[in-house]
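The complex is shown incomplete by one protein chain, all other protein chains being positioned as in the whole.
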Amino acid sequence: MNDIMDLNGFVIGHIPFADIVPYLTPFSLALVSTIVVFTVFLALSNPELRSVARFREDTVRTVTVEKKEARFRRFMTILCGISLIGVVTTGDLFNFALFVSLTGITNMGIFAGIKDSHVLDAAFQYGLVMMICTLPLFGGVAITLAKTGTLSLGVLAGMPSNPILNISRTLILVGAVGEGALAPFFATKVEMIRAKGAPYINMMHLSSLMVFTRVIEILFILG
Amino acid sequence: MNPLADTVVPTLVPQIFVNFYPIAIVIAIITAVVGLSGLILERNDFQKILIIQIPIFAMYLIVSAVGTDLAEALILPGMVVSLAELLAVSEILIFRELTKREKKGESPRVMNFKYDQIKMEVLKTALPITSVVCVIYGVILTGFTGGAVAGAGILIYLFVGKVGGFSHEFWEEMAGISGVAYVFWLLGFLIYFIAPQYWLIALFMSGGGIIIKVALKFGLLGILGREEYNR
Amino acid sequence: MISPTETLPWISFYLGIALLVIGSLGVVFGPKASKEPIIRLINLTVPITGIALIFISYNYTLTMLTILSVNTMFYIITIRAIIRLEEMEALY
Amino acid sequence: MIYPTTGSLIYLLLEIISAFIFGGLLLGLHRKIIARIQGRPGPPIIQHLLHTFKFYIKELSIPDTSSLPLYIAIVLSLDGVWILALITVPILLGPFGIVIMCYAIHKVSEHGIGLASGSPYAKTGSSRAVLSATAEMPLIVAPALVFFKTHTLMLDGIITYQLVHGSLFMQLPLCALATFVLVLSKTPYNPFGIVWGKDIVSGHKTEHFGVIRGVLMMGEILGFFVLLWCFLTIFFGGIITTPLAYILAMTGVTVLLAFICALSPMVAPYHSVMIQWMFALLAVLNVIFV
Amino acid sequence: MIGRILNSLAEPEQVPKVFAFAIMIVLLFSLTSSFHLNSKQLYPKPAPQVQLELAKQNIDISYNLAPYNRGGTPLDPENLGTVRSQYQTPYEGWITGYLTPFSQMLRDISYHFGTTILSHPGGILDEILYYTRGLDTILETTILFTAFTIASWVIINRTEKERKEEKEEENN
Amino acid sequence: MPYFTYLPHLAFFALGTLLGLEVSYKWHSEPFVVRKIELIPLILALIGGGLMVFYVPIGLLLIGFVIGMRPGYGVYETIIGILFALILWVTL
Partner (left out) sequence: MVMIEFPYAAVILMIVGAIGGLLQTRPIDKILMLAVLGDGLISMIAAYQYLDVAMASSFMTFVGIIIIMIGLIRTLEIKKARGELF
């Protein structure tokens, strides 16, 4: 009956923070280890020298991220990694929504300091999408709570599906898609990743795909 | 033993909340649809930020319609998230416009306005008392609410106050203090989860830490406004 | 005579949702709202009041207190943004 | 799920080696068939493996502009991810979600590989990697409809379901098609391969030579093997049960893929996204019709 | 046709609008189903004003905590407050039952100060926010912290810096 | 799934193709002109085809040797060898 076992294998362990119980399965263990590895080497690496070639110029110039900005963006990258670990391990629906919001806001922070008006424009539109997202994300969670009377994924996994849950599931999916800048609303992301600073930008891509992977699992657990 | 202890907290949600629920959800959806359609029609970027508040209100309504203490505890994070996003997004908008202007080669000196001190009677008389009362009341409360109330008190005073000599270094120190408060507050949580029998000290650490943190942060915002406008 | 346990919550709840809907319509389609951001900002007070009324009819007094103070923060942030954008002539 | 024990480490290693050799041979065969269709003699079948080994003994050169630990680490991560997928999925029959995750990480790696070198061509390739990720991730969700059919995503559960109820290919044909498109988009010279299109030199791999390139190719070989395996297991698990059957079926699918790759043109980036989305939507339609 | 839609999706300005439209459609579809509140909820609370009415009748001085009275007596491990959480732990209800001396004084004065008493250390919301759902609160504040970091970094290093330079130029 | 039972097969096949490539470049260094059946590969293919029935890895080694020869060479030999193997397999 328990969907978590059917989806991800046995539960290796859990941390009982009273009502919020983060748990580890083989699946989330793989996710966590990947995220930790990525975060460590993305945080360690320096930004690249981006070579820029222009028309009517013979020289190829290189640009890079200034040191102060790199430090700030590295901080945001590490924070994003931590929040991603939360996203994949958390055992509570509302907590999941909050972690996804934190991921979104750190993603925006990675791009906040770039002096490039079209990157900033994309970051701003992404921020707008994120602000709209609070409605479907938290609203979907609240509708689930109203219908089932619980937020814990462990309990929700054993519950049968019903029509209202379909709505809340769709809302949660839409919300997570918006927060992670996933398809089909990826234009902001594609604009943003044209900025310089390879390690930090890569973190954004990682975060959006991890959120996607996890949200699929959550939808299965709810269904 | 309280004779009425069993009637204090019911086992089920009261019937009146169950009756509220469908109306609240339908109204929330209508509000959200109105807000989102406004968003679709609006062209100006800053106006979009203002209109997005309406779907956020709809979100508050959906969450609060559950009608339990849990729902109340869930609205507070939602509120914080929306406020935080608003803060970051509006800042990015300002920075974007600045970059656009620079790129066009416009002289940034156009933006450099000189402001006079605002002369209103109420600013001299009522405002200091109000802010002091707000701060005192905020100190009595704990948690995010207390921080917000106290922060509002500090903020309004600093936002309209006289020109002061606080420098950027002072800011950074204030940020440092709030960082220390954050650590205190996290330590309080750790005590909760590791040794719940010492819950009282944990409660005070968390309550005190968060209020210092939030109030100082909002205070920073006020200093910011004053440094900008009352040179 | 209004019964405080029965009628009063219903009154404030209905009033709250009415204010919320009217307010949101006013914010989105209000007169001159799309020209002057400050008018739209002032209009936003109406749905905030509606939300506060709904909260109080659910007896979420603490949340109501918080939303009113958070509203103040909201004003500060947006007013700051309005002034900065007005300086740069980027508002319209 | 089969649980690994300490004694089975050699077993795991042997499995990885055989998957590597077989995947390399399959990709060589793929290239050979494309060449034959186009009327060229084409390279020998072992060419792809030889290429990989050749790069291992070449000199490693790192561009000055690259962002350093990232430049090497991300390639290694690509390898590690597919080995993880190989161990958990074909060998231990673990959760299918790990393949979704590994596919996602593959996309992240492609992006990072392109960005880390600082070259404009590589950057274009990595931008396209993001674009194609948005198209391919919905496709990989399509087999997840399997969950609603079988109520499990553990692969041994899926296999037992198919042994009882018959292959899922008959029940979810459009899902199978979507997954096939997904496998297609991972083969070289495929119509959706906007990431390594020839218009941007070698896409994200432009600046990678020497040992790093070898490692990268090894990761791609393993990835191709794992994806083929997953496709066959999820949709033909009732028919294909023995390793020999797997080997024959994989060869057959590779021949089919080679024909498609040889006979179809490379599509433009946005069209590629659009076509793959249409396949994903078709897969979703499957729920309604079946 | 589809190509045109995709092209319009490729512009960042269109994304929020399209997204808003998608949410609108989902919400309008959801209007067709009937919503009903499951009355078996965690942490239920009494109907509005009931506690206040009881407090008015002055049955017991502990009702002066309305509307946030959840039972329990101060500093008494035998008589804890009533909390219905998801996973029961032995330390539930400690915070709900606790009152500081200040809030005890407020309680003795009048029944109008329930909110202040609750919000002072101790009370059901502190129990939920700090103990049973503590991770939420940690996160919530971390989000605020992050947003402040972003905003203040941008202000200090970007927007304000330029203004400062201008000012110095003017002074010279 | 115990794939490694087929590891010798795969390894010998790969080795055979590698050997075939190297050796055939030693034999034919001139540009590719004629297509005719050569003797040594034909014998190897026939032996390989025969061995396929009795011990597969060695058979695959020899068949692989012929398959892996320089592009253009060893096509007919391969086909003959495989046909021979098939005939043997059917008759036995």
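By letter and in written order, the chains are A, B, C, D, E and F; residue numbering begins at 1 in each of them.
In the analysis below, contacts are C-beta pairs under 8 Å (C-beta built on N, C-alpha and C of every residue); 3 or more make two chains touch, one makes a residue touch a chain.
Nothing here was measured: the structure is a model prediction, and the numbers come from that model.
The absent chain, not drawn in this view, touches the displayed chains B, C, E throughout the complex. Annotation: of B:Ile23, B:Leu127 or B:Met174, B:Leu127 touches the absent chain (contact as defined above). The hidden chain makes contact, of the residues B:Tyr21, B:Phe57, B:Phe95 or B:Phe159, with B:Phe159. Interface with the hidden chain, as seen from chain C, comprises residues 1-2, 4, 8, 11-12, 15, 18-19, 22-23, 26, 30-32, 36, 38-39, 41-43, 45-46, 49, 52-53, 56, 61, 64-65, 68-69, 71-72, 75-76, 79, 82-83, 86-87, 89.
In the full complex, chain B makes contact with the omitted chain through residues 113, 115-116, 118, 120, 122-123, 126-127, 130, 133-134, 137, 149, 152-153, 156, 159-160, 229. Although one chain is not shown, part of chain E still touches it, namely residues 49, 52, 67, 110-116.
The rule we apply is simple: only the chains that are shown with their structure count from here on.
The minimal number of chain-to-chain contact steps leading from chain A to chain F is 2.
Connectivity note: excluding chain D, the chains that remain group by touching as A, B, C, E | F. Identification of common neighbours of chain D and chain F yields an empty set.
Of all chains, C has its CA centroid at the greatest distance from the CA centroid of chain F.
Most remote chain with respect to chain D, judged by CA-atom centres, is C. Across the structure, the highest number of inter-chain C-beta contacts is found for B-E. The most central chain, judged by C-alpha centres against the centre of all protein C-alpha atoms, is A.
One finds 74 Å separating the Cα centroids of chain E and chain F. Measuring from the averaged C-alpha position of chain A to that of chain C gives a distance of 31 Å. One finds 47 Å separating the Cα centroids of chain B and chain D. Residue numbers of chain C whose C-beta contacts span two or more other chains: 9, 57-58, 62, 65, 84. Shared contact sites, meaning residues of chain F that touch two or more other chains, are absent.
Taken together, the chain F residues at the contact with chain D in this complex read 1-7, 10-11, 13-14, 17-18, 20-21, 32, 67-72. Against chain D, in their complex, chain A makes its touches with residues 6-10, 25-27, 30-31, 34, 37-38, 41-42, 44-53, 62, 182-184, 186, 189-190, 193-194, 198-199, 201-202, 205-206, 209-210, 212-213, 216-217, 220, 223.
Note for the complex: chain E touches chain C at residues 45, 47-50, 52-53, 67-68, 114-115, 118-119, 125, 159.
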